[in-house]
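Below you will find the structure I want to go over with you.
Omission of a single protein chain aside, the complex is shown with its protein chains in their original locations.
For clarity, chains are labelled A, B, C and D in written order, and residue numbers in each chain start from 1.
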Amino acid sequence: MEEGNLDDVAARVGGQISQNRNSRVLTIEPGKLRDACKFLIDEMPDFYHLSTVTGFDEGKTIGVIYHFWKGKEFLSIKTSVPKENAILNSVSDILPASILYEAEVKDLLGVEFKGNRMTLQRLILPDAYPPEAPPPLRKEADPEKIRKMMELE
Amino acid sequence: MVENDASEDSKKGMKVGGALGEMFRTAFQRPITKKYPFGAAQVAERFRGKLDIDPVKCTGCGVCEAVCPASVIQMVHTGTRKVGTREIETKRPTFDLYTCISCGQCVDDCRFEALRLTHEFELATVDKKSLVMDKALKVVN
Amino acid sequence: MDALEVVEILVFPGLTFFVWLAFVFEWLDRKTTARMQGRIGPMLAGPRGILQPVADFFKLTSKEEIVPQFSDKLVFEWGPPFFFAAPAIGTIFIPVVGLNAIVSSPYDLLFILFVLAFSTLMAGMLGYASAGRFSTISIGRLVLQYASFEIPLLLAIVSPAVAAGNLSISGIVQAQSNFHWFVFVVPIGFAVFIVSSLAELEKPPFDIPDAKTEIAAGWMTEFSARPLAYVKLTESLSYVFLSALAASLFLGGTAGPVLTNVTILQDGIYLAYFLIKVFAIGFAIFAIKTALARVRINQAANLFWTVLTPLSLLQLGIVILLR
Amino acid sequence: MSYLTRWSRKRSIWVFPVNAASCNGCDIEILASLTPRYDAERLGVEVVASPRHADVLLVTGTANSMTRGILKKIYEQMPEPRLVVAVGACALGAGVMRGCYNVGHGVDKVIPVNLFIPGCPPRPEAILFGILKLVGEHPRGQVVAKEQIGKVSTTEHEEGEK
Partner (left out) sequence: MSDKGNNSPISGEEGSAKREVSAGLMQYSPENLMPFGPVHPALHEPEYFKLILEGEVIVDAIPRIGFVHRGIERAAQDRTWIKNIYLFERICGICSFAHSLSYVQAIEGILQFEVPKRARYIRVIVAELERIHSHMLWLGLVGYWTGFDTLFMWIWKDREHVLDLIEAITGNRVHKSYNTISGVRKDLPENISEPIKREMAYIQDRIRYYRDLVSREETLVVRTRGIGKIDAETARKLCPVGPLLRSTGIARDVRTEDPYAAYDEIVPEVKTSSQGDVASLLTLRADEVLESCRLILLALEKMPSGPTKLTAPRSVPKGENAFHVEAPRGELFYYIRSPGGITPERVKIRTPTMANVLTATSMLKGYTLADVPVVLTGMDPCFGCMDRISVFEVDKEKQWSVRGEDLRQYGISHYKTKKL
């Protein structure tokens, strides 16, 4: 295991590592995301397979997790952005596999990924999704209301 | 790790119409088609078909409504009942069977064994409303 | 033209006979394909489902006709009968009872070639007239495919004619009496003819212009109701027509040992020979089309240009030398 | 309507399946009902490649906002008389997807539906039954539970028997 390496990453970008069952979580500042990913790729050339990018509503902030997988464990790089100003720098140029996953997070949670060209248009949200409604996975979104707005009844 | 050896495949050589032999063999065998619309249909013992309720056993506890993942069940007010001096509201479930996914969760959770999944699957109908099962309402007085 | 001739052309052994033969062919096709796949195939319409194609046909004629907005209405509505006419006219040159066809001229084969070209052209026009997207692609493929199989088909047809020294189908059939079948003389030509007719009929592996998993129903996509019924009927009729042509050119058609002098019986024997041979060819085509996957248009073109054309040329050369 | 027309409509049923945001389960079962074990072609069913050729539209799925427009369009392309069969709990009333934000509650809210086949998914036999019902016939068989589980199916089929 490249335990040492991960500590290096943590030391370099200033995050904390916590162990959670089969995954190690590295929590970092949003600004350091690119550094962390870049460092990870450079230092671990046989880098983890990117399983997906998860976004979730934490109340005031929106959490974004990059899940990497190798062998028996996951490595998660987690960061949070404030809801009102949900902007992250995309890592899709250094981690090409993340491009669609980021676009999905953008669609469902409204996090902007700067530099991700797939987020320019909708990826999975329906065309009829009302632009004034909050993104569907935010806590304030009400499925019933959205259904009404899309005239699905 | 086993390599699926493509070179071995290509060694065997190609042919056009490799399926012909099997085709003729099949043509002279009996077709395997089942008789069904013109003969009996066989379903597995565990097959989960249409849901059925035994109105006599149902007590109206409402557990099935709570556990159904497809919102099939609504409890309907059927009247009141005297227990001692108190008036208790009685309810019975109705089932919109057209959205039922036959998962059997309600069957598992009904403690009064009022529900069961039958083997019936011939449910096609021209009238969606006919799939609403409100047997339980009618028995209560 | 006297009354008898009109009856011959329209009823037996002309149009009506061939249309019913086409229905039977269609049914046999579906049934044998189904059996080869382990299924039963149509079984409700008529005994063993033999009326299935008839049911399909009449159902289609009773449906509503839809005319796409941007289509060329004239061609779209009036094209199908003309499309149907091509193989229908072709069939009257084929001897069914006796060794002479209803109509026979010294230049039969030229006319047959014209008929084959015309039906492809008509298909192209129909597809073009319907102005759909799939139709348009399909026509591209159709034309490309036609361009590739035309030459081998032509050469394959010419070989038996050279062998018989005659361009009339009746003449060719007569030349083959006494089991002097041309399939023994021009076997390569026969094979090339079968492969090319698969392409002409748009059957696998050359069902490229109407590959339903790729371009919907190809040039037929926009048709509905009556025009579609004609189109479908024409397809089965072409099926019969090409089988009958193959049987006449290579297997001797109606020719065979004749045992009696009573005209009716004799005609019956001719007819029986003819039907046996046509169905034999039909079954061969059913089997081939069931056993193969569809090739790509460029692969088909390659096959025709680089393999079948030289082969049929070779065959023609051999035949000419033999004579 | 003449006898011939009625007979031919009963015996020749060309279907066009449409996936309106279904989970594939129903679509697979529709496809399976064409395969040798069930062979819907016995009843004169044929899958056609264009809605223009179709008599029956088999709709599966919840008809969400992305697909309902297409569904309407396809329906409009079909020639009369056209029938719509809703297959599966999703098409009947959203099934387990009830209440999700992007599902319609039933295809019959989008286009008129003539026959409903419930089940999640309905087994191929149920689809065959539905088709028979659609043309106004009744099956002869009854449902029996298999005595022997997983029995290799070699049930022969006597042809001509109806």
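Throughout what follows, a contact is a pair of C-beta atoms (placed from the backbone, for glycine too) under 8 Å apart; a residue touches a chain by one contact, two chains touch by 3 or more.
Remember, it's a predicted structure, so these values are computed and weren't measured experimentally.
Enquirer: For the chain left out of this view, which of B:I53, B:I73, B:I101 or B:A136 touches it?
Expert: Of the candidates B:I53, B:I73, B:I101 or B:A136, B:I101 is in touch with the missing chain.
Enquirer: From the list C:G171, C:P205 or C:G282, pick the residue that touches the absent chain.
Expert: C:P205
Enquirer: Among C:G38, C:P80, C:G98 or C:P152, which one touches the chain that has been omitted from the display?
Expert: Among C:G38, C:P80, C:G98 or C:P152, only C:G38 touches the chain that is not shown.
Enquirer: Contacts of chain D with the missing chain: which residues?
Expert: Where chain D meets the chain not shown: residues 1, 3, 5-7, 9-10, 16-32, 35-37, 47-52, 55, 61-62, 64, 66-67, 70, 76-77, 79-81, 83, 95-97, 99-103, 114-115, 120-121, 123, 133-138, 146, 148-153.
Enquirer: Extract the touching residues of chain B with respect to the undisplayed chain.
Expert: Residue positions of chain B that touch the missing chain: 1-4, 6, 9, 12-19, 22-23, 26, 32, 43-48, 67-70, 101-105, 108, 117, 126.
Enquirer: What residues on chain A make contact with the chain left out of this view?
Expert: Per the touch rule, chain A residues meeting the hidden chain are 20-23, 49-52, 54-57, 65, 67, 69-74, 76, 96-97, 99-101, 104, 108, 117-118, 120-126, 136-137, 141, 143.
We adopt the following convention: only the chains that are shown with their structure count from here on.
Enquirer: Of the chain pairs B-C and B-D, which one is connected by the greater count of C-beta contacts?
Expert: If we tally the contacting C-beta pairs, B-D comes out ahead.
Enquirer: Report the inter-centroid distance (CA atoms only) between chain B and chain C in whole Å.
Expert: 49
Enquirer: Please work out the Cα centroid separation of chain A and chain D, and write it as a whole number of Å.
Expert: Each chain reduced to its C-alpha mean, chain A and chain D end up 41 Å apart.
Enquirer: Mind pulling the residue numbers of chain A that touch at least two other chains?
Expert: none
Enquirer: Please output the residue numbers of chain C that touch at least 2 other chains, ranges allowed.
Expert: Answer for chain C, listing residues that touch two or more other chains: 34, 37-40.
Enquirer: Would you tell me which residues of chain D are touching chain B in their complex?
Expert: Listed in rising order, the residues are 36-39, 42-43, 89, 92-96, 98-99, 106, 108, 113-120, 122-123, 125-126, 128-130, 132-134, 139-146, 149-151, 153-157, 161-162.
Enquirer: Sort out for me which residues of chain B touch chain D in the complex.
Expert: 30-45, 47, 49, 69-71, 96-103, 119-128, 131
Enquirer: Of all residues in chain C, which touch chain B in the complex?
Expert: 32, 34-40, 287-288, 290-292
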